[in-house]
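Below is a slice of the complex: some chains, not all, each in place.
Per-chain numbering from 1; labels A and B assigned in written order.
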Amino acid sequence: MSYAKQILAGDTASTVDAGLLAATIEALSDCAQACTADADADLREDDAGSMVTCIRLCLDCTDVCTATVGVISRRTAYQAAVTGRLLEACAATCARCAEECERHADMHPHCGICAQACRRCEQACRNLLAAAMS
Amino acid sequence: MSYAKQILAGDTASTVDAGLLAATIEALSDCAQACTADADADLREDDAGSMVTCIRLCLDCTDVCTATVGVISRRTAYQAAVTGRLLEACAATCARCAEECERHADMHPHCGICAQACRRCEQACRNLLAAAMS
């Protein structure tokens, strides 16, 4: 069990399931790491010049996932227009980055791995959104 | 003229006005700085315990503004569901942080200053959104 999950589990007043929250934080954090590593792996390729869109999307994805980890880790009162909108933006960014990475997966295995991280994170954001809305 | 603005102005192929983009980047960056400083100023107050909501919103706002600076600085192809959604989330976060800071402005001048930074940033995000949509 991650450190963050243990800390969140101790917050008995929270209305969001600690396991779901911790799973989302982990998926976001894994995705941010994968995208940073994939952007750099793209730069190492001989055809770096043709990976520009992939690099940009990976950098965008790291930025948005990192912010989202911060925001959902805090017990700021949930508002659909604020946290909800951010989770939607994050899921969309992950989806878009995944699509682009999938296009390069045959040629560059690191892009295939990154796409998996993005898809898992997209789903985690949608799961948290669904729980918060209900 | 800021360094980033000079760099952006050199990108003659961009479809977004460099001045508008640079103004948004500056407002986001100023807001992120102000919120970091205001969260810390809140912690210095004798009634820090009653400033918890303000501190959380300031930390959220810094996270979201920092991510948004990164994303809008890159020439990733604009998509309403991705960049647009993030700008909406950022404007909403700034608005919410401003509301809370305004409640403390009489007692704590630093909150009044932070509220100004948030309101200006909210407007800058909305201006960029309007331009991107048109």
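Worth a mention:
Simple rule for what comes next: a contact is a pair of C-beta atoms (placed from the backbone, for glycine too) under 8 Å apart; a residue touches a chain by one contact, two chains touch by 3 or more.
Nothing here was measured: the structure is a model prediction, and the numbers come from that model.
Here 2 copies of the chain are placed, and the complete complex recorded in this file has 4 of them.
One rule holds for everything that comes next: only the chains that are shown with their structure count from here on.
The rotation relating chain A to chain B, fitted on Cα atoms, comes to 180°, given as a multiple of 5. Centre-to-centre, using mean CA coordinates, chain A is 21 Å away from chain B.
Chain B meets chain A in the complex at residues 53, 56-57, 59-60, 63-64, 66-67, 70-71, 74-77, 79, 81-82, 85-86, 88-89, 92-93, 96.
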